[in-house]
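Left out: one protein chain. Kept in place: all the others.
Chain lettering (A and B) follows the sequence in which the chains are written, and residue indices restart at 1 in each chain.
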Amino acid sequence: MASDKKYEPTNPTLKWVEDRLPIMGFVYNAVGAGYHVPRNLNYWWNFGVLAGFMMVVQIVTGIVLAMHYIPDITVAFDSVQHIRRDVNYGWLLQAVHANGASMFFVVVYIHILRGFYFGSYKSPREILWFLGIIIYLIMMATGFMGYVLPWGQMSFWGATVITNFFSAFDFIPFIGDGLVEWLWGGFAVDQPTLNRFYSLHYLLPFVLVGVVILHIWALHIPGSTNPLGIDVKGPQDKIPFHPYYTAKDAFGLGVFIIFFSVFIFYIPDFLGHPDNYIEADRLKTPAHIVPEWYYLPFYAILRAIPDKLLGIVAMFGSIMILFAMPWLDGARIRSMRFRPLSKFFFWIFVVNGLFLGYLGQISPDDILAFGWTALTYAQIATFYYFAYFLVVMPLVSRMETTKPVPTSIAAAVLDANKKG
Amino acid sequence: MTTHDDVVEERRNFLYIATGAAGAVAAGAAVWPLIDQMNPSKDVLALSSIEVDISVIAEGESAVFLWRKNPVFIRHRTAEEIARAIADDNAEDLIDPQTDAERIQKPEWLVMSGVCTHFGCIPLDQQGDFGGWFCPCHGSHYDISGRIRKGPAPSNLPVMDYVFLDDSTIKIG
Partner (left out) sequence: MKNINIKGLLATIVTAALLSSGANAATEGAMHPEKHDYTSTGIFGKFDIPSLQRGLQVYTEVCAACHSMDLVAFRTLEDLGYNEDEIKAIAIEYEYEDTFDDDGELISRPGTPADYFPAPFANEKAARSANGGSLPPDFSTLIKAREHLSFFPWATVYGEDYVVALMTGYHDEAPEGFELTEGLYYNDYFTDYAIAMAPPLFDDFVEYADGTPATVEQMSYDVANFMAWASDPTMQERKEMGLRVILFMIVLSILLYFTNKRVWRKIKKGQDIDPSQL
């Protein structure tokens, strides 16, 4: 939202700079006291800043690790051990970067689910939503390539499995046949593959920064939505970002860092796979090839479909469908606080997603409750996943009886405190 | 009616100062590893000292050893060379005045860095106008004690820490 006043520095030197490059005014109006934001944002709104923080952490630790990592298949594994054992604080930087990837995804998943619940993707924030999905896709590509770099068993075989997905597209004329060899730079995952993954793993985060800037820009046009889902009606609905949300974000960041630190210092390998402590061996496939936890739901969807090509289509489709959400959801009210039936199906969707994650890490042949196989459960869960978007959301959003919505944000704040 | 500015102006509040200070400590602690990781790692530091067998160096000969990835000159000086070195102890043209005694532990063993103090080239042995070393890059002449006598180099070839473990072994670094 445009600010109410122009930023005027009093100090003459600062004014000299500001006249030539209005950077202080820019910051003031973007995240400072000049940027006004709904006054009722709750802690679910902290996760965007936490995501930005994790992006910076990953880039900084990544750059520093790149000073020591060697992308050569004969020494890559050893160079990571060299970082952990010999580089000053290397063990710390590596643990932050490896666990930071997981934290980045934790924070982003919560951020996305906040979007689902509070209708953040609805008009006029559709492009903001699209940019978010693109950020997520870039994160997935970056994370995948990063995991290959230590050149452990999971690195190598994960790379082999994922790049082999593209062999399903061999029906495409001209490019289909050589697609996988083009990705590999050879006849299997090998030195050329490692080199290009390293190069792209370094590049993509900076592309990500650009998309994040567009994402924040797109946000600042309509401004943030709020837990009530109603539009800002007047100036009393809003407060300056600084100091209210800078303080709140700082507190949230402090708590988040405690959570992050538990992983870094006490369970740094919990989210990884022990097989990645074995150097890659192209003649020995591990008993279970498991991707990192943040890919597991999609891995489950992939394996749920017996056909190779359709499985891949379903897997990509499960993310692509997010682009259609602003139109699949026909509710005239944004926030699920006032849409009880939507809320009910949303929580089932969340539990279903967690269940898909569980199914992604066990064998499809495993027998679960009622004697059904994991594969059967994965098919049911995949069915619900798509049904939620294609059937539940369009119907429920348009047909449910909603609860009455407050007249304005400020009115709601006053009402809440009359009762209290 | 309060204004938002009132809040922003409560700067002197102790809570804010304490929080700000703690935050600064956290930021500093977080930045230090990022800087220290560029310092030499433990495996590099492990090679920070070497033991050299000098019994293979005959009188009147020099040898070059690699120490911390840089050349070290060890010369087994003859009596004549030692005398020449001492004779120039008080020469007027010494650019970086130093006596020979200040640069050696045993007079027949000259142990010093082989990196020219101008811009880092390696001087050539038994060349130059002073019977010592000559650096071809920019024309610095060092004498038989490794002192700069002529040319652009500002100081003598550095003598690093070393000890004689016995008569035939020197530990450098």
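List of remarks:
Note that in this section a residue touches a chain if its C-beta (ideal position, glycine included) is under 8 Å from a C-beta of that chain, and two chains touch if they have at least 3 such contacts.
Not measured: the values here are computed from a predicted model.
One of A:Val17, A:Ile172 or A:Val255 touches the chain omitted from the figure, and that residue is A:Val255. The chain that is not drawn here is touched, among residues A:Ile230, A:Ile264, A:Leu302 or A:Met315, by A:Ile264.
Chain A meets the missing chain through residues 39, 42, 44, 78, 81-82, 84-85, 91-92, 95, 117, 227, 234, 236, 239, 243-244, 247-248, 250-251, 254-255, 257-258, 261-262, 264-271, 274-275, 277-278, 286-288, 290, 293, 347, 350-351, 354-355, 357-358, 361-363, 407-408, 410-411, 413-414, 416-417, 420. Considering the complete assembly, chain B touches the hidden chain via residues 1-4, 6-7, 10, 13, 15-16, 18-19, 22-23, 25-26, 29, 42-43, 46-47.
In this text, only the chains that are shown with their structure count from here on.
Per-chain Cα centroids separate chain A from chain B by 50 Å. Within the complex, the chain A residues that touch chain B are 33, 60, 64, 67-68, 82, 85-90, 92-93, 239-240, 242-243, 250.
Those residues of chain B that touch chain A in the shared complex are 4, 7-8, 23, 32-34, 36-39, 41-44.
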